[in-house]
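Note that this complex is displayed minus one protein chain, with the remaining chains in position.
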Amino acid sequence: MNKYLISKKIVINDLSTFYSFLIGLSIGITIGSIILLVQGQNPIEVFSLMLRLSVGSIKSLSSSLNKATPLILAGLGISIINSVKLWNIGAEGQIFMGGIALNFIYISYQIPNSKLSIILLLLTAFVGGSICILLPALAKVLFGVNEIITTLLFNYIIIGFTVYLVNGPWKDPNSLNFPAATYVGKEVYLPTVFGRLSYGFIICILCTAGVHYLKEKSVFGYELRISGGSALTAIYAGINAKQKAFIALLIGGGLAGLAGGIELLSQTHRVSTGLSQGFGYTAIIVAAITGMRPLGIFLVGSLFGALTIGGTVIQTMGVSSYIADVIQATTLFGALISQFFFTYKIKEVTNDV
Amino acid sequence: MMFDIQLMGLLNATLQAGTLLFIAALGELITEKSGILNLGVEGMISIGAVTGFMVAVNTGNLFLSVLIGVFSASLFASLHAFVTVILKQDQTVSGLILTILGLSLSALLGKKYVGKKLPVKIESLIEIDEPSNIFEVLISQNYIFYLGIFLMVATAFVLKKTMFGRRLEAVGEDSRAADSMGLNVNKTQFIATCVGGGFSGLAGVYLTLSYVPYWTDNMTSGRGWIALALVIFGGWKPYRTAVGALLFGFLEALVPRLQTYGFELSPYLVKITPYAITIIILIVLTIYKGGRTGAPSNIGIPFFRENR
Partner (left out) sequence: MNQIILEAKNISKSFGKTQALKNVDFYLNKAQIHGLLGENGAGKSSLMNILSGIYQPEGGSIYIEGEKVKKLNPDLAARFGIGMVHQEFRLINNFSIKDNLTLSKSNIYKANFEEAFEKYSEIFSLSAKSSILINELSVGEKQKIEIIKLIFNDNNIMLLDEPTAVLTPQETNQLKISLKKLSSEDDKTIVLITHKLKEIQEFTESIFVLKDGVMVAKDLKTQNVTNNDLVTLMMGEIKISKIRKDNLKGTNKLEVKNIFFENSHSNVPTLENISLTVQSGEVLGIAGVSGNGQVELANIISGIERDYKGKVIVNGKNISNQGVRARKNLNLSYIPENRLGVGLAPGVSIIDNSAVKDYFKSRLGPHLSRNKMLDYLDLLIKQFSIKAPDPKAEVSTLSGGNMQKLLMGRELISNPEVIIAAQPTRGLDISAVEALHELIIKQRDNGAAVMLVSEDLDELFKLSDRIIVLYEGQIVKEFQIDEADIESVGLAMAGSVE
């Protein structure tokens, strides 16, 4: 029956997540090529075009990095929350909530100074993300309600709420076919660094460094690790495990909210159902596949941003943009599968003597 | 009289929407009972929907379409089973990837089928144009509806009364204890995951071959996620899940009718209510039943046999 037994390796190569990602990527590209061949396309042609139009010029590279920004920020939030061994499946909703909160403040208050206004609006977006995870967080720390389920369900509540807003109270009368809120004014657009690269990406770099510090070098990160390892050890050490988990959840939700805010101020410029294109879900996988390491999230997130841009532009060749999604998903599955061989050893059950 | 017909129309729509959600939820329930969480329901429904549709367009053979739809979704679910059961990788992550892959793969497969007409359609038991009483509504449902009822009774019976079902639950409750009873944990979980996928596939086939009926990208539009919520709502019990499916289906049916009934309520907000109710139920159950929400104890935890 069970001829093979598996067990965890004691020493796991530090770079294993990196290697398994590379293996996954080659699997993803191979499968993508096969699909392209079946569809009568030349994969090399398609991929080189994708490469050129996603990272080949300052303009395209900056588009890719802008695309990566929400993915990375939401991923960082998930990684902080995972320090206490909790999951946040609700990043998608938190991204929307960030945008909603931002827009709410924008239409409710007039702030004369546009720089100050942008900063305040982004903070609002962060708070919006935190508010979005508040109930799941409270339910978790007070009653132990499974956060995977509550954060997941909250996505639908928030997205439903977004649909309500853009079809109802916030509906832009000028947007006839596509339900969306009115655009924000140009004065609060996030400025660009060069090419199309938004300052959002700079914020993203800062957040990556910040989260890395928080997780690896700070007392708070240490307390999160102990709390995540064992709540009883935390209590024993005098660490308020629930409070730490609560704070981690709020920060994580906030980062996803910030992602929504940046996306709104730099890309969509309005609240609509297109504010997030599944960033929140992809972010979970990106975070998990990189072993929750901030730097890994940054790199893989950037790559996926480029892949998405590449996927959009190849549509002009008559190639479905879904091919990029398939490559992403197979890359992730490939990485997940190869991760197994780095973390476990397999042994055949024998007793031949 | 007019009111009756409207009411019956609402009931009819409730049953149709509820059937789809229920079948997918029932499949997920079986998978979760074995201790495997599969968040990929949305992707599996999509795969079932597109493959069933393709076969129907090409062959016109309904039976074959349903069969292929169910089988391909089941095969697709086996990917999740392989990654989580055999390779012990994280179930949450794998399930989410399954959703992305299912949605994109089905969009690719179905690209040429967008807008195609169906030569056949899954029929109703008895065709009644405007049923005027509950009895007429109940006998004029789609075959899949009756299949759903059969699956509900069968699943409840198998889980509670048969050795196979008790063993499946044993694996989901405590895989190590189940292993010590000589049960094959991996095999059980693998089968349960594939069966769950098959149910999702059936829901998908129902979607494209009767409920809508056409094919377009992302046409599952979140129903897979509702199915996941339904399992929680139903406390991992087939009959309670069916009640939940009726409620969720009712709300789905109600939304487009709200305005004709003259309600000021925003249909978009009404659509949110099932999720809010599910969250409240979950919290209340956790508080008052000391965490006994009905969830299998071992859900999400990979099983390792102790060995050296």
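Note that the chains take the letters A and B in the order they are written out, and that residue 1 is the start of every chain.
Here is the rule we go by: contacts are C-beta pairs under 8 Å (C-beta built on N, C-alpha and C of every residue); 3 or more make two chains touch, one makes a residue touch a chain.
Owing to the predicted nature of the structure, the values given are computational and were not obtained by experimental measurement.
Q: Tell me the shown chains the invisible chain touches, ordered by label.
A: A, B
Q: For the chain that's not shown, point to the residue among B:I5, B:L125, B:I139 or B:M181 touching it.
A: Final answer for the missing-chain contact: B:M181.
Q: If the missing chain were put back, which residues of subunit B would it touch?
A: So the residues of subunit B touching the missing chain come out as 163, 166-167, 169-170, 173-174, 176-183, 290, 297, 305-308.
Q: On subunit A, what residues meet the omitted chain?
A: 1-2, 10-11, 85, 217-222, 225-226, 228-230, 232-238, 349-353
One rule holds for everything that comes next: only the chains that are shown with their structure count from here on.
Q: Between subunit A and subunit B, what is the gap in Å from one C-alpha centre to the other?
A: 27
Q: What does subunit B use to touch subunit A in their complex?
A: Counting only subunit B, the residues touching subunit A are 37, 39, 79, 83, 87-90, 92-94, 96-97, 99-101, 103-105, 107-108, 111, 184, 186, 217, 222, 225-226, 228-229, 232, 266, 268-269, 271-272, 275-276, 278-279, 282-283, 286-287, 291, 293, 295, 300, 304-305, 307-308.
Q: Can you name the residues of subunit A that touch subunit B in the complex?
A: My answer: residues 1-2, 5-8, 35, 87, 89, 135, 139, 143-146, 148-150, 152-157, 160-161, 163-164, 167-168, 278, 281-282, 284-285, 288-289, 320, 322-323, 325-326, 328-330, 332-333, 336-337, 339-340, 344, 347.
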